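Here the complex is missing a single protein chain, while all its other protein chains stay put.
Chains: A and B, in written order; residue numbering restarts at 1 for each.
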Amino acid sequence: MDFGFKISPSSAVNLDNVDLSLYDRLHEVEPDIAKCIACGSCSASCPAGRFSGMSMRKVILDLQRGRQKEAVKMLSGCMLCGKCLMVCPRGINTRHLILAICKLYGED
Amino acid sequence: MRERFLTGYNDFVLPFMIGMIFILSYCAIGLIRILKQLPKDDRRRFFISLVTPKTIVKNIRDIFCDCLLHVKIWKRNKLLGYMHSSIAFGWFMLIVIGHIEVFLYVPHRAKLFYYPIFFRYFVAETETTMKGAFFFFLMDFFLLLVLSGIFLAMFKRIRSRMFGMRRTTNPSFLDLIGLYSLWAIFPLRLLAEGFTADISGGSFLTKSLNHILNSFLSDHTNMLPAWWAYSCALGIFFVVLPFTRYMHIPTEILLIPLRNAGIKIRNARKGFAKAQVYSCPSCGLCIDACPMGVMKTHIKDTTVYLNRQLRRNNERRIEEISDKCLLCGKCTAICPVGVEGDKLRIAQRSMRKYAVNPDYSGIDTALLPVSPGLADPSVAADDKVLYFAGCMTALTPSISKAMESILVKAGVGYEFMDKEGGLCCGRPMMMAGRLDQARQMVEKNTEIIRRSGAKTLLLSCPICYRIFKEEYRLEGIEVVHHTVYIRRLIASGRLKVGKTGLSYVFHDPCELGRGCGIYDEPREVLLAAGNLVEASKNRKESICCGGSLGSITLGFDKRKSMTENALSNLTVASPDVIVTACPLCRSTFTRYADRPVEDIAETIDRNV
Partner (left out) sequence: MKENILIIGGGIAGLEAASQLLKLGYNPIIVERSGRLGGHVADWNRLFPDMTPAEEVVSRLVAGASEANIFLNTEISFINRLKDSYNVMLSNGVSIITKIMLFATGFSLFDASKKEEYGYGVYNQVMTNSDLERWFNTGHDCRITEEGPSAMGFVHCVGSRDEKARNSQCSKVCCITAVKQAIEMKQKFPDAMIYCFYMDLRMFGKKFEDFYISAQRDYGIRFIRGRVSEVSENIEGKLVVKAEDTLSGRPVKVTLDLLVLMSGIVCDHQTCRTAGMLSLPLDSDGFLKSRDNIADITASPKEGIFYAGACTGPKTVPETLAEARSAALEIHNHIISLSEELNSNSEGQ
């Protein structure tokens, strides 16, 4: 039935419905993912960011909020150069994290 | 000379024959399989190399030096070298002389495999002829040589430190069987020949033993059990050989010509990689060499254990070991048989399947223009240098600033390729084993470099330098690391460096030294600026700073002890300043060093 207007899907993240089973597996492989304080150092120094919008901080946050699609899309620009690893104040092993995500999360 | 038995046969040769036939057919099948696994063009190249005179000579020389004389082990430790060459060369000579004797005395038996091995049993010779005495002596001499090696080998199991080895591998069960049967072969041979010496003749060793034996065991029937035991030891050794580390003896003979043919690892498990894995003698030299070894927990992640797990197809451990490695290449540099631990690991990583595959085809390189340099724009454009600082140098601006300052002072016209940010060179991606992705980055960067029209590409990061040198196709453009370039500027007089009273130690970055073979240029540069002292382990054996991007799984907290170990190695001669030529080494060392750490560009810029 057409009412002449559409209800767009809510952009709110409903944490009750988020499926974190993949995230939990990722956390097992690289527990450092939980250490992020979202300072943005990684995103600021990322050479891929200007081309693909890659931001490690956003990837981590998106995965924690169950927004896998967005995270995976960003990762496809990553060059694995290791700058994020160098600047991270929390010493997160970002390269391992990225490879682990690339392995676990498909682009479905 | 007389043959003792007309048949020329006794049942005791059976264990030996079974073992021999088994190992020969095993090796033949293995050889065919490895050759079949090689990619077509590699196989062609291999066969061509087998008939090229130059490689033939090289093959023969390498096989003689490495497999028999073990020259590389001699260089490492004299005792260890003697142990290896006495066993290998002695045994080889025993076989060769055995064959010569058969050809000289009983040429009609030459088709029997076992004849040269058990010659003394079947043929009684006399000392009356000069030839007889000569061979008796030679055989005993080489037997003594082998026995001395075996004795050292036994001693090594108790005191490996005497042989320059702090840690060795834990042998597996089959390794132990192989080991004990190998140890048993030669004493048993001595015993057997000792029993026959009064019939078949012998020299100083066997004859003397015969006299002793005769004094309480005069019965000749004791002879047979000894020959049986000797044959059994040989048989057991040959049968277990394919399943032990001793498989390296036949495999190395294949590995050397493969390597000399210029073949590279193209498949993680097949062909050349397989030949390398089976060539590993499990000696454990890589355990002491590995920079991760400072923490006991990492000992089982060294190359020797990678090879063992690859032979067992233990996928979980293979992945663990491959991912942890720093790829510093030290195990490759010191390996006596030439197993390339770093390349083998990259190959394992490259097998992995990922669900997300980065793609850079959308990157428009027009958005990445080169920036003008700070130098006088009037400098002739034809010798224009393109400076690529790289990702890591963006985080250590002191290096790029010093490098630019040197270029300005020397009056070199240059352009800056990634001042406003650039693309990664691809080496970190390659180290992670994602070769297709790395290739894409190589192509994009090549576009930018080609468009700039530069004749020289200058790099201050050895990580970048290595991939630019190895993987980029930049014909007509010289790729040069800044250590080499600065040396050239000094040598040509464009850069005048003043000497300070400071003493410097140079840390060889893995990618620059072992990776690209640049050792002398940085030292020559530093000598122009002050005194040079050396680290306790340097050049080919320099210790990784611990910051390497090669390791995927090693976390930040696990690297501290490696860095501290590398620092204590560097500071044995108490230098005033630690100098390196890699941004990653520099920042890793700065974190824990008790004295200044700088890049060679900074040192020189300060003293111009």
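The working rule: a contact is a pair of C-beta atoms (placed from the backbone, for glycine too) under 8 Å apart; a residue touches a chain by one contact, two chains touch by 3 or more.
Everything numeric in this text was worked out from a predicted model, so none of it was measured.
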item	value
Omitted chain's touching partners, listed by label	A, B
Residue of B:Trp74, B:Phe92 or B:Phe556 touching the missing chain in the full complex	B:Phe556
Sole contact to the chain not displayed, among B:Pro225, B:Gly262 or B:Pro372	B:Pro372
Missing-chain contacts mapped onto chain A	37-46, 49-50, 55, 57-58, 86-91
Absent chain, residues of chain B that touch it	371-372, 374, 394-398, 401, 419, 556-557, 586-587, 590-592
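Quick note on the criterion: only the chains that are shown with their structure count from here on.
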item	value
Complex contacts: residues of chain A adjacent to chain B	32, 45, 47, 50-52, 72, 75-83, 85-87, 91-93, 95-96, 99, 101-107
Chain B residues within the chain A interface of the complex	323, 352-360, 362-363, 367, 391-392, 394-395, 421-424, 426, 428-429, 432, 434, 437, 441, 549, 552-557, 584, 587
